[in-house]
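Read the structure below first, then the notes.
For this depiction, one protein chain was excluded, whereas all remaining protein chains were kept in their positions.
Up next is chain A:
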Amino acid sequence: MSLLRVEGLTVALPPGGDRPHAVEDVSFHVDAGEILCVVGESGSGKSISANAVMGLLPKGLPVRRGSITFEGRNLLSLAPEAMRKLRGERLAMIFQEPMTALNPLMRVGDQIAEVLRVHGSGADAARRVPELLAAVNLPDPAAIARSHPFRLSGGQRQRVMIAMALALEPALLIADEPTTALDVTTQMQILRLIREIQSRRGMGVLFITHDFGVVAEIADRVAVMQRGRIVEQGPAEELLNRPQHPYTRALIAAVPHGAAEARAVIATAPVLELRGVEKTYRRGGFFGARAVVRAVHDADFTLRRGETLGLVGESGSGKSTLARCVVKLVEPEQGTIAYHGTDLRPLSRAAWKPYRQRIQMVFQDPYASLNPRRTVGDTIAEGPVTHGEPRGKALERARELLRLVQLDPGAMDRYPHEFSGGQRQRIGIARALAMEPELLIADEPVSALDVSVQAQVLALLAEIRARLGLTMLFITHDLRVAAQICDRVAVMQRGAIVEQGPTSEVFAAPQHPYTRQLLDSIPGRGWTPPAL
């Protein structure tokens, strides 16, 4: 008998949604000692399914049909109090955002002890909490237990969450995108940890993810969800290498494969040369204690005309700061930023203005980087109008640009909230292109997007770049994305570029230990997506 068996589960959406049911007729099972990965893009209903099992669905999403049987009991017919007793004791869950999933005002040890206490084993807390923290490989468990969450890194917090979930040795662990918000190296550590604990204790794990790399890394079996339905499920090896359903095939085809093909060496004239640029953040001073962070140092690079250089690194490595130095969103203290031989760094705001047109930026968050109160047309035309172009002409051009980024020109008079994430990112690209830039700086332009949308936007960027002869500085934390689009990559760690070279060479023969570590952390490295 399966540990968990979900059958015919249907959860309604509030009226007025894009479909009547959040999940419809979903059936799957998890056995003890196995990991079932539920894969899907945002809005596919994978989290709703997981929350239904935990009995944590919001009031607006009632279960209409189906059954959820766990250890022989139907969870849907349990009284709230009986369900509460199961949660944390037999069923545990970890979440996507480690930064917000812990109570900021409560010590980490107390939060773990709380699980024990509310299930009647509070007496053991003093002994068990350090044990649990040690079991998730946290150094100095006693000190961590006394810390508040804000003292810990994202990876450490996720370990605390796991320790908390495992406190009472549950039979089933539900992990809802537990590594999505983490850096690749941390992600790999957490995946290994979950794998290891799961096999040691024989737990069942229901693992939700959107990343096929993660699936390849961890899954025993896989279920693929699309628009609230499971379209395909089967053993991981089978499904990853011989997907049947068209949607699964499309998803797997969109996965950046991480193999960098050799590209022709570009030996054109340099567009941008950074030499000795340094940015140091200082906090405090005068009365308080001083903290110094060297955000960027030893990060020289040359970008040639028509070339795409990838700046690769984990969060806090200084890659965004470096890019922002180029467009003077951040002002470095030292060094030269030579654009066609002119040092941009000492220029005043006014002297900078002509260059604003030549150097444009695409930002990471397509939700936050567009003004919600302006129409798309106005947003795109704003830059050229500021630089003296007649309004009519700028709007005409905006229309053309929308066509270029494969959006309907009818989008001109609509507002950003009417578009999906991928469409907004296209608008962001059109906005940058409106200035007819020579150099495009793309700061994580696809990391907030679903994998299929990500593939489309990357293809669009590659095409535009070829068509307009753009030079591009492409910032990303995802090595697989970098492999796909960059001619050369520069790997950043703690504010410095530790290695740079042609993408295929860096990937094939990494010189620096950190580069090797990053490459080894790419999830699903052992899996080569089948050619579809």
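Going forward, a residue touches a chain if its C-beta (ideal position, glycine included) is under 8 Å from a C-beta of that chain, and two chains touch if they have at least 3 such contacts; residues count from 1.
Everything below uses one rule, namely that contacts and distances are computed from a predicted model.
The chain absent from the displayed complex carries the UniProt protein name "ABC transporter permease", chosen from "NADH-quinone oxidoreductase subunit K", "ABC transporter permease", "Putative DNA modification/repair radical SAM protein" or "Cytochrome bc1 complex cytochrome b subunit". For the chain left out of this panel, the touching residue among A:Ala12, A:Leu61 or A:Val118 is A:Val118.
Among A:Met161, A:Val215 or A:Val506, the one in contact with the hidden chain is A:Met161. When you scan A:Met1, A:Leu105 or A:Ala267 for touch with the missing chain, the hit is A:Leu105. The chain not displayed touches chain A at residues 54, 56, 84-89, 92-93, 95, 97, 100-106, 114-115, 118-119, 148, 150, 161, 164, 284, 286-288.
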